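Beneath this line is the structure, given in structure tokens, with notes to follow.
The complex appears here without one of its protein chains, the remainder shown in place.
Chain naming follows the written order as A, B and C, and within any one chain the residues start at number 1.
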Amino acid sequence: MSQLITNMAIHVGEVTLEEVQHQLLSDYQKVRAETENLALPLSPEDMQLQSMPDASPTKWHLAHTSWFFETFILANRLRGYQTFNPHFNHLFNSYYNSLGTPFARPNRGLISRPDSAQVYEYRKFIDDSMHRLLSEYPIPENLAALVQLGLNHEQQHQELILTDIKHALSTNPMAPAYRDMFPEDEDGALEPLRWLSIPKDFYGIGSNGDAFCFDNEGPEHQQFIDDFVIASRLVTNGEYLEFIEDGGYEQHRLWLSDGWLHLQKNQQKHPFYWRLNSDGWYQYSLYGLLPLNPAEPVCHLSFYEADAFATWAGKRLPTEFEWEAAACHLRQPNQMASANFLEKRHFRPLQAQRGQTQFLGDLWEWTSSAYLPYRGFRAREDAVGEYNGKFMCNQKVLRGGSFATPADHIRISYRNFFYPHQSWQFTGIRLAGD
Amino acid sequence: MSQLITNMAIHVGEVTLEEVQHQLLSDYQKVRAETENLALPLSPEDMQLQSMPDASPTKWHLAHTSWFFETFILANRLRGYQTFNPHFNHLFNSYYNSLGTPFARPNRGLISRPDSAQVYEYRKFIDDSMHRLLSEYPIPENLAALVQLGLNHEQQHQELILTDIKHALSTNPMAPAYRDMFPEDEDGALEPLRWLSIPKDFYGIGSNGDAFCFDNEGPEHQQFIDDFVIASRLVTNGEYLEFIEDGGYEQHRLWLSDGWLHLQKNQQKHPFYWRLNSDGWYQYSLYGLLPLNPAEPVCHLSFYEADAFATWAGKRLPTEFEWEAAACHLRQPNQMASANFLEKRHFRPLQAQRGQTQFLGDLWEWTSSAYLPYRGFRAREDAVGEYNGKFMCNQKVLRGGSFATPADHIRISYRNFFYPHQSWQFTGIRLAGD
Amino acid sequence: MSQLITNMAIHVGEVTLEEVQHQLLSDYQKVRAETENLALPLSPEDMQLQSMPDASPTKWHLAHTSWFFETFILANRLRGYQTFNPHFNHLFNSYYNSLGTPFARPNRGLISRPDSAQVYEYRKFIDDSMHRLLSEYPIPENLAALVQLGLNHEQQHQELILTDIKHALSTNPMAPAYRDMFPEDEDGALEPLRWLSIPKDFYGIGSNGDAFCFDNEGPEHQQFIDDFVIASRLVTNGEYLEFIEDGGYEQHRLWLSDGWLHLQKNQQKHPFYWRLNSDGWYQYSLYGLLPLNPAEPVCHLSFYEADAFATWAGKRLPTEFEWEAAACHLRQPNQMASANFLEKRHFRPLQAQRGQTQFLGDLWEWTSSAYLPYRGFRAREDAVGEYNGKFMCNQKVLRGGSFATPADHIRISYRNFFYPHQSWQFTGIRLAGD
Partner (left out) sequence: MSQLITNMAIHVGEVTLEEVQHQLLSDYQKVRAETENLALPLSPEDMQLQSMPDASPTKWHLAHTSWFFETFILANRLRGYQTFNPHFNHLFNSYYNSLGTPFARPNRGLISRPDSAQVYEYRKFIDDSMHRLLSEYPIPENLAALVQLGLNHEQQHQELILTDIKHALSTNPMAPAYRDMFPEDEDGALEPLRWLSIPKDFYGIGSNGDAFCFDNEGPEHQQFIDDFVIASRLVTNGEYLEFIEDGGYEQHRLWLSDGWLHLQKNQQKHPFYWRLNSDGWYQYSLYGLLPLNPAEPVCHLSFYEADAFATWAGKRLPTEFEWEAAACHLRQPNQMASANFLEKRHFRPLQAQRGQTQFLGDLWEWTSSAYLPYRGFRAREDAVGEYNGKFMCNQKVLRGGSFATPADHIRISYRNFFYPHQSWQFTGIRLAGD
């Protein structure tokens, strides 16, 4: 979405309301089309797969994102709207207990019907209805905000489509590729890692709400942050391999206690998608099994692995506040355009290029911060209020987006969150120090 | 398969070898076509489903039955045979440890590739190769026996396709039907249950090996059996409902200890596919959810339920020897033709008609016998020897076939076997008494 | 108990009723004292241990056997009897659902109160009450039978006290001994294994009920048994070691499918109590860790191990009917007196001595028979009826008693039963062949 315009959808200024509404419809079409684009390389069988409770079938993502528009917008706002199929409210509800008990998450892969053709019909039905709704003039102001939320929600599922299908396909001993084309080679030497200093000060944290943001990014506030240094780029496969070869997975002292137990229980000796063949290390990727590229940022680490690596390196992970302050302070003129986001269609993290800090795109970066509400945070009272707040326990904050994040979905204030043991997301490491 | 001819394939008599071979090829084509027929109503998504480790996706059944011909016949017997895809030996091996570690059974539903189109190609490739092999003349004698085994093996999977897809579809809250057409009504009053007496004597048990049989049906031997009585038909839904309404699921005294623990653990109060709605009992069937028909044989019982019902009724289950003696002794002239087998396309057990004993077809009948080798049984030394013998522990014998069993697959001496807690097969009850 | 007299307690003959009653009281005192004898080497802490749900604390055995007399005899038969502690009915009920939900079996080790001193008080209270009851004259006939049952029940728990404390103490890395004294050495060469032939015939199976027996030993009946051979002694540690060294635990073909899965799941490579130290094999025993004695019968095997060994040896296990026929047919004059039973206080199986067949004592012998009712078996209607019948599923029959079985508790017709994976009992192998 064009951030400029979406701001105006809410805080209308010089453009006309009609222009704003027109932009909203155009954003809607663009986001919805992108989702289907991502599903294009997949067969109906691929789209049916659920390889663990944390992940969902592609087909479910296609349906659930439509259900979101149906439930939170069409059902209440479009005159005379008739639900497409009353069972879908149960089947495609993710976790909104206010709307009834959702269908059991671990069983999403058991729903063969509707089949994928029917889910595409469902999407078309929703799109037609949304088109009708957004063509009425004028739409109520808070409707625009809900549509924005729906589109950002769908963009989150675009990334999940990729993380989840990668996990599902990886269980196949044939190591099939999500896409066939082979990635172009990268050339050039690896950028040496530099330490950038950020001076102690009060820094503004969070979103001021002028543009669209999620509720967990506010309230905006000042945070005092002491002097610290932060790495100029992400940690690479080659650097992580040194950690492994130095016995990193065997030295309990490097690990948090829960991380060490997790390692022992899973007999883990390397990152989740790495495989040691007779001729060296490989990495399962969206292009299938590829030889490990030492210059590429190391990916699919759990928080425990990120933290142990930092300890081994004599450094630490940044707090989410340090990360946000550094990302602001070191903001580069061309940052958004040059960053490795979904639109680039690389489908993997790229080696840092000269002068590139990788704060945005490439990989989500684990921070040392627990996912907690900012002071004064209040969840909405309605069902949409279940979106973020209820997850503020036991998770860690990640920042910056990845190669699978749409460029107009992310912000410096954006807070993603996962449990510390999870590694199927596109997650990496940026080091910090005092 | 025509039993007459298949006999001759092994013990060649008056027909010419050429005729025998021709019949074998014709049997092959018929069986293979039937498997694909059964998959016809299913979408690629349906065929991908695995709803529990005991069950397999339809697609896997389609591939595994082809793998059987490829592995045990084509790979060794067809000159110049090139395997279709070397990964398939791992993916579609069920439990033959002699052939390498099979792909983990609970993960069969995670294999989206090959997709169903590719599996049909695989089937065609195997069929073409088998056609070539069986068109050479003459084929070696023991090849015919292996082909027979392969076809009987595939017929077993035909029934499993139906039991497994029923289980998978039942997890969908929309209770979808495997087939759309609605079953015709049955009319006529229920046959009253009569007690048939079988006199004590030595009875021949097992197959004499003239016709095809599985190794577990031999050696044929004499067994002394005391006087007993046996029911003239299967127990019905209506009769089983009396058991439920009399508190059958709450009275621990009626249950074996392991059965009682199984009930408590699963909070089970009725047969697996029964559902109590506000307007009465329904039963999930291959036609979707249908009102419970009291005259229909009660289906999908575990051994524990069958045994508890018999105890409640003041009777017992027959031993497998009693069952076999009774089925022989009471054999009816028209029995095979009138029985409710797969070819009838009823896809459910039928109410017993006047004079019909239901020993064959309709439902597999639990016996009180543990699945053990007959004295003198020896498993084959090669990989095919893993077929039956290694399962002779912890299971119970079932007899007689069901509405999902092909007519030319079953015999009176046929021994099926499942664990006592399992109920997703088409299983029912015939009572006996001293 | 003196079998001669206990017979008479039920079928009174030439002795006077008074003598019978006197004998009963004397039997009672002897059995009860033996139980406490077995607990003597244990501290209160030892007696508290429960190392798995299958096993129970010594203290619980001491209390439960008393509860049996209180519940099934004193509560109904002794005028004015007041229960010792009303909570005990819940705490010390093993599995009699007719008497209310028993205290959860896996939690028996959590009951510190009553402590062992209080449990001994409880035993004394029961003993005093039983003494009073059995001193009334005359006692009703069926009371004697119940007391017999109670005493045989307590004798079963005497063996369980030993199997359970062995398991519990084995979890301690110090490998403590149940008893301190070291076992005397055995001398003499190992008896070579001979094959004894038993001719085909009808053999009487089961107990005629003249003497005390459990309900599962009847009805007595004739069974036709074909010619077979049976080993002249138990399999030894040395012979079993050959199986291990021949890769027995790595060859899937030797194993039943469920047994192979059990091995893989538990990563089992040798019998449960064997431990390979740098200087060779050791065996954890009731005397602590001892070097493996090759001439001693191999002990603590699961049915799966026994069956795999027999397959490896090119033999099989006997059926329970063959075992019983052989044990009768080969009965030796001095058999009971020379057998290694509990009274011998060896606390381990002994090397077979010249001419000794070991049918009785030393180790329970796995048979190939599933534990099923004999034809015509009916469980009692009252709570005591839960004793045996409800366990007749999923278990295997063992015969002959062990070094931990009291001599006057066992008979040739005695049927013990355990699940095929269980190995904490004193179980061994006798081979048979066609």
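Convention: a residue touches a chain if its C-beta (ideal position, glycine included) is under 8 Å from a C-beta of that chain, and two chains touch if they have at least 3 such contacts.
What you see is a predicted model; the values in this text were computed from it and never measured.
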Touching partners, among the displayed chains, of the absent chain
A, C
Per the whole complex, from C:Tyr28, C:Phe69, C:Phe84 or C:Phe103 the residue touching the absent chain is C:Phe103
Of the candidates C:Ser112, C:Gln222, C:Gln264 or C:Gln353, the residue in contact with the absent chain is C:Ser112
Contact residues on chain A toward the hidden chain run 95, 97-98, 224, 226, 252-253, 255-260, 303-304, 307, 368-370, 372, 375-376, 385-386, 390-394, 420, 434
If the hidden chain were put back, which residues of chain C would touch it?
43-49, 51, 59, 87, 90-91, 103, 107, 109-113, 115-116, 168-169, 171-174, 176
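We take it that only the chains that are shown with their structure count from here on.
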The chain whose mean C-alpha position lies nearest the overall protein Cα centroid is chain B
Can you work out the whole-Å distance between the CA centroids of chain A and chain C?
61
Computed distance of Cα centres, chain C from chain B, in Å:
39
Between chain A and chain B, what is the gap in Å from one C-alpha centre to the other?
48
